[in-house]
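Shown below is the structure under consideration.
Some chains have been omitted; the remaining ones sit where they do in the full complex.
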Amino acid sequence: MLTTLTGPIHGTVDPRLIETLAPLAAAVNGDPEYSFQAAAYRKGACVLDIWGGRHMSGDSIIVPYSVTKNTIGLSIALLVERGLLDLDERVAYYWPQFGAKGKKDVTVRMLLSHQAGLPQARPLLTWDEILDHHAAAERLADTRPYWQPGSAFGYHAITIGNLADELVYRVSGRTLHEFYEQEIRRPHDIDFYLGLPEGMEERRVPVLPMTPPVAPAPASYLPPLLIEVMGGAGPDVDLANDEASWRFGHPAGSGIGSARGLARLFAAAVTGVDGGAPFLSADTVSVVGQQQVRGYDEVLGQAHRSHSIVFQKPTPGMPFGGPRAFGHDGAQGCFAGMEPDTGLAFAYTVARGPWPGGADPRAFTLLRAVGESLAEVTVP
Amino acid sequence: MLTTLTGPIHGTVDPRLIETLAPLAAAVNGDPEYSFQAAAYRKGACVLDIWGGRHMSGDSIIVPYSVTKNTIGLSIALLVERGLLDLDERVAYYWPQFGAKGKKDVTVRMLLSHQAGLPQARPLLTWDEILDHHAAAERLADTRPYWQPGSAFGYHAITIGNLADELVYRVSGRTLHEFYEQEIRRPHDIDFYLGLPEGMEERRVPVLPMTPPVAPAPASYLPPLLIEVMGGAGPDVDLANDEASWRFGHPAGSGIGSARGLARLFAAAVTGVDGGAPFLSADTVSVVGQQQVRGYDEVLGQAHRSHSIVFQKPTPGMPFGGPRAFGHDGAQGCFAGMEPDTGLAFAYTVARGPWPGGADPRAFTLLRAVGESLAEVTVP
């Protein structure tokens, strides 16, 4: 049923989507530094599985930075589905130490939508603590929030991974990595890993540095909180490329896998794949996809950001779907997300993302074209 | 005491206000497409009752779109006044089914200030459901909010009428239409109807389409939620002009009446008319006029909107009064509101509103001039 492509874009594609690929073919032909993967499932069937450029093959795997956070969101969703986690319960109910220093009334909902005020710990977290299942979480539990919890939100770029890891452990007795591996990845054969397994090293493609523009950008205001959060302590770690990072598989930023795997992950959750049932009910999907916050991000200092439970929601700068869509981009161009209304799961990875970072706009151009090409009826 | 005018503006007016009418006279003389009514009460006495243009007489009645929402606000206020409705009670206390799908803690206050996240239902509401006392409400009760209730607000352009109708029914055993008719309209002889009575059809003036500018406006970002909310299902209904609509009298948008009636409605509520007592106490007026929300509107995608209980509050784009003023505009130019400090009730209707919609700026120009002309003392 799918058409096999022969170049410059490779892979297989639903024939209705061939015309949507023209911009990507032009990009690959025009820029020897451009390499990508993209994949999509529609109502559980793969409709797109393509790649192009000299750095990536169809089997390449890469660290897509915060696109990894989708594994948190879907693991949390599965715990909610099973009745093991109540979003409106206080975090301290599951994790008593968390209640210290003005956090006793922080709910799971607040924690998982960047409202808890813990984008860093005091003193600042070390990388050794960050790349650990419990150390950073213990330190965050003993930190007073940067803002009164619930009064604001700000991107917990790294720490949401440590906080969610500990929360999953308290609820399930397993690390988030174990829970994801055992309950989601392995049963559904997802090519996306929290911690690269032994023997797959040769598939790994490094994230290449973005090319800054020749003329420097005008200086902009950096929120003091952003400077502090990014500051860190001790030697720098390259989250994408250092082995300590991708071996650990930080849930907030250093999982590794293919676009094929990321699209299948969302499809398995929401529509099911290969004729199987989805691992989430429609009700749970609506719960974790519901917008929790919108507006000014305390950490990034950006005026218009929005989150549901862990996931990002569409905003003017990230036009990836309608009111029920959810997903997450990464620092250097990757993106994966889901439109529950149409059953379209989508993922895009890129080896060298475009300056200045955030999701590659080419991902959204492709996503929109795919959605329009496959649309059969008006959404009810 | 009032001066009778002979043209181009007709009607009666307090002599102190004659100079305020010059801009309207110029507009009528200069634009054959311009027709309006305006009326004002000061401390219970009519000080202005005028009209002009070829489409409207003093007795014309028209659907002023969301200006109709003022009937919701004042009906709710009367229920609060009588102790039948507690704004801080959970909606589900009065209406158990409403508590489904993450809404059990939504309060009446949140529901009536556009914070409940229900600007549409899933699947989308049909017009048959919307123009019904219970059908749309039942569907909304079974819908998960678009956003976490209380975390944001967005204009429930249509649904606030259905939600309020059901709430009034649960509290009083009467539809909002019946309650308004029996407790407010008839006792105070208000020429504004939720559902046009038989025999008044010849008074009805249709809403004429706005004239778009010759050059199209530059494309602007439309929030996905706005597209969905406006989308609807099934055949379109002209809310202002279709008989099914004005016969039903949707509380959010298709009541019908005159500017005279709308001004009298506010005066009867806040100052009393014809020497009678107001039907609301000053305390209740301050309760329903108190600002509940301000900022980004999730549905409209506009940065600066504000509401009290149902009503709109003044904003830079709608400068209709001081901190205690309240009222509501309509989609195609009409407006009615109240300044409790000075006892000035004001209403303005227009047959063909100015592009691109929202309250006609001429309404605010007139309102300000009237207020200044009648000002006796500095407000305490």
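As written, the chain order gives the labels A and B, with residue 1 at the start of each chain.
Heads up, the rule we're going with is that contacts are C-beta pairs under 8 Å (C-beta built on N, C-alpha and C of every residue); 3 or more make two chains touch, one makes a residue touch a chain.
Every value quoted in this text rests on a predicted model; they were computed, and no experiment measured them.
Here 2 identical chains are displayed in place, and the whole complex they belong to in this file is assembled from 3 copies in total.
Just so it is clear, only the chains that are shown with their structure count from here on.
The centroid of the Cα atoms in subunit A and the matching centroid in subunit B are 44 Å apart.
Residues of subunit B touching subunit A in their complex: 101-102, 123-124, 144-148, 151-152, 221, 224-225, 227-228, 231, 233, 295-296, 298. By the touch criterion given at the top, residues 109, 283, 286-287, 290-295, 314, 316, 321-323, 325, 378, 380 of subunit A touch subunit B in their complex.
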